[in-house]
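Heads up, one of the protein chains got dropped from this complex, but the rest are sitting where they should.
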Amino acid sequence: MTDAAKQITLTIDGVEVSVEAGTTVLQAAEHAGVVVPHYCYHPGIPSRPAQCRMCLVEIEGQPKLQPSCVFPAGDGMVVHTTSETAETARKSVIEFLLLNHPLDCPICDAAGQCMLQDYAFETGQLRSRYAEAKMVLGRDRVAEDILYFGDRCIVCTRCVRFMEDIAGDNALVVAQRGHKAYIDTFPGRDLDHAFRGNIVDVCPVGALVHEDFVFKARAWDMDSSPGICPGCSTGCNIEVNVKENQVVRTKPRLNPDVNSYWMCDHGRRSLVMSNRGVRAEAPMVRQGGELEPASWNEALAWVAGELGDSNGIALASAGVSNEALFYTRALLDRIGVEGGTFQVEQGDEVTLSGFPKLKLRADRAPNAAGAELHRFTRADGLPEVPNGATLVVLGDAISNAPADYGANAGFFLYIGSHLFPAARNATAILPAATVAETDGTFVNYEGRVQRFHRALRAPGVARPAWMFLSRLLEQLGGEPGVREIGDAFAAMATGTAGLEGMSWAGLGLRGELLSEAGQPAVAAE
Amino acid sequence: MGYPYSHDLEVGTQLSRHFGDERARTLEGWKELGGYATLPKALEMDPDAITEVVKNSGLRGRGGAGFPTGVKWSFMPKEPNGPHYLCCNADESEPGAFKDREILRWVPHLLIEGCLIAARAIRAEHVYIYVRGEYFPYTAILRNAVVEAYEGGYAGDDILGSGWSCDVTVHLGAGAYIAGEETGLMSSLMGGRAEPWIKPPFPAQSGAFGRPTTVNNVETLAAVPMIVAEGSDWYRQWGTEKSPGTKLWCCSGHLERPGTYELPLGMKLSDVIYEICGGAPGGKKVKAVIPGGSSTAMLTADELDCPGCYEGLAEAGSALGTASPIVMNEDTNIVQAMRRIAQFYAHESCGQCVQCREGTSWTAKILHRIEIGEGTAEDLDTLYHLCEQMTGRTICPLADSVVFPLLSSLDKFKDEYEALIKR
Partner (left out) sequence: MGEQVKKPLHPAAASSQPFQVTDLRPTERLFDDPEGRDRLDKALSRYPEKRAALLPMLGYAQERNGWVSDENMTEIAGELDLTPAYVRSVATFYTMYNKHPVGRHLIQVCTCISCHLNEGQEVFEQFLSETGTRAGEVSEDGRYTVIEAECLGACGFATAVQINDRYFESVTPGKVSAILDELD
């Protein structure tokens, strides 16, 4: 019999909780609905130096206050996190931290999402009685895209320990000692690890900031949507921060089965420019010789009429949602175009050594597995378009195609968000929302179906592909078009192996693995 | 016995008997003086029997904490499943303490013998003697002694043909008081910043290199050979029930005869200062004494009649610490002295805990302002507040160490502070 499974019961702030032996008091407190303020502790970083001293709590029978982030919970223990001694201690930590802390809130990116501000308000310790000159450390570059404001730093060492424990690269360290301590890299060697951006997320204050985010947006100016990173096939769960219809920041969202608390830098950049570029903003049809804008009703009616069943080829994308792929496949089935290929840009794989499941994977697109689920096959390069053939293109398949690609098609239907050069050869352009502008699901490398949510407004009258394709199918004699993502998903789930029994609501924010029937061809690793 | 001055008391054990005698630092000389006589005996004893003798002697850690040494040794696993380590703490950096260097430079072989016997007791096979970096001249003497010990078969493989092997490595620090804290020492030894870690895990479970380790002070280990040789009752002929044995008192500050003296524990502090050390020179009166090295509470001249032992000084509101009284005469500016002490701690804080990192330097800054006449009444309140906030909240007691002298100086010399406060 091991102790590992042993349950113990303790009382925290009057609430009795039962936890596994080995749990710390801080973790046990979470079960009691109590969040003990802390800095240096981070649930995703294994090392626990217990050095910030913010999480000190009163435990009956202990002569001194104890750091709850490391103190093991004991059977019958009675803990007080808000007793007078605990609160006094907590207030004094805030006061000490404010001694040399600059009054940067008006210009600090962390304002509104800063653990120093939060706890200062929570404890009521809003000022210090420091009457000496403050230490000035200035600003330093620790990576080409990350700045370090030494004055703001509280030396909690989360960033140092993230790099050491999780990134496996001891490139960020504490230099000097005592009140002169600060964080630094080796001179001349900036951080260049693929996952370095996480140090900004773990920083409780505004000491570490992304250079491409600095001064861009205040915490309260941003809207936030839960999303899935489209950078690679891992499908990190993310939070998309938007200001004035522009993605200004992407942060990771906790998913213990996919990405823990982390994401890579490539992923962070992947959404920022996603809605820029030359966009298809309105449906365009080539009724005469030129492409002319048309209303959705006109465009869909015209396309429904024109789409014949001559031989055809289809190009799909690993960068669009399952729902878009499903309805495209349904359309192709209806008009008798078989097969269809997609390309996926490849890149070097980088593993996050402290959480090996998380890698920046070689497939630099979020939904290759989804594309395969909908019977598209992976290919290298674009197929030749036979003269006069029907060409259906979904998404960014033609982003790098030569400008005359598709010019010889009989009917070139382009369903996409950007007006690539080759898109101008289209017979009809149906403007789609990007993955940041619609709800949908992706299937990641291991067959996990995950929801992402709309963060931006699509320009012009661009709409989600699943929405207008379902209406196009209706025009071709199919089921009524859907307007809600839940209905789109439900339609997809009934018709696709691996998704049976799933629902949009049921997926929640953690996702669900495809059943056996739908497992991707490439084994998850 | 003492160095550089001696005294008339009949207390001169192996610890101090050879202070000043250069013969004792060579193997040959040391053997002539009867050295290494106990090691063969210890090699025949069961490790736990050695621990038992030391436990019964009541020897307490001489590095300041005063934890019973035999009890500390008994925490080590009896059935090793891998290496055990003994670390000899020669990082002596406490202001006022300079006793360990006398052992290093006069009787290094005594220390080596003590280390080996202790290693045997805790089933260790490697002793690291961590010496503060600044002690170059004394490290050279120790280093030569260690090499001689190897060459003479007293250290290394198959010691004195017993079949037991134990290595001794002399390892230099590089200027960090906090490396004298036992977990800070092990942190530094392993090739890191001397940053103390939280306990648990305790060193006897997981210490140096993740292995069971015991850290003992130089003076503690140097007392081991004679205790094992003569027995625990013999050691208890000196001292008190709770503080048995003798102690090296290193006395400094304003004294006629500053230096190191071996004295029985329990001797009145006033006797140490006036009889042994001759009081303050030039006929000056003593104003204050910090009895145990700078990390202990100040005592006024009226409070010196207490027994100089662990419990006696605790009862007097201070602590024995390293038995390193710093004596201040009547002309001393207490505020200035306190500022200098606070400056030391601000310089030496490792920086992990917020209270210590910020609090020690804040304390020094406030004291400096008061010293130069720019202090206010609020500053005194702040100092009291700081004393409260820095006590009992940190990984190691460095923050508490500045509070002991500070709080006692505020309480007992309030008039000096107030005289400097601007109206």
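For clarity, chains are labelled A and B in written order, and residue numbers in each chain start from 1.
In the analysis below, a contact is a pair of C-beta atoms (placed from the backbone, for glycine too) under 8 Å apart; a residue touches a chain by one contact, two chains touch by 3 or more.
The structure displayed is predicted, hence computed values, not measured ones.
Student: Touching the left-out chain: which of B:Ser294, B:Ser318 or B:Ser408?
Tutor: Considering the complete complex, B:Ser294 is the one touching the chain left out.
Student: Among B:Glu52, B:Asp167 or B:Glu374, which residue is in touch with the absent chain?
Tutor: Checking each option in B:Glu52, B:Asp167 or B:Glu374, the one touching the absent chain turns out to be B:Asp167.
Student: Among B:Leu299, B:Ile341, B:Ala364 or B:Leu407, single out the residue that touches the unshown chain.
Tutor: If we include the chain that is not displayed, B:Ile341 is the one touching it.
Student: Among B:Thr38, B:Ser57 or B:Thr139, choose the residue that contacts the chain missing from this document, as touch is defined above.
Tutor: B:Thr139
Student: Of the residues B:Arg25, B:Arg101 or B:Arg393, I need the one that contacts the missing chain.
Tutor: B:Arg101
Student: Contact with the hidden chain only, please: which chain B residues?
Tutor: Interface with the chain not displayed, on the chain B side: 83, 92-98, 100-101, 126, 131-137, 139-140, 142-143, 146-147, 150, 155, 167-177, 188-194, 209, 250-255, 258-260, 290, 294, 324, 326, 328, 332, 336-337, 340-341, 344, 347-348, 350.
Student: List the residues of chain A that touch the chain left out of this view.
Tutor: Chain A touches the missing chain through residues 169-177, 184-189.
One rule holds for everything that comes next: only the chains that are shown with their structure count from here on.
Student: Hey, which residues of chain B end up touching chain A in the complex?
Tutor: Residues of chain B touching chain A: 176, 193, 197-198, 346-355, 357-362, 365-366, 369, 378-379, 382, 385, 389, 392-395.
Student: Using the touch rule from the top, collect the residues of chain A that touch chain B in their complex.
Tutor: 49-54, 56, 64-65, 67, 70, 88-89, 92-93, 95-97, 99-100, 129-132, 154-155, 174, 176-181
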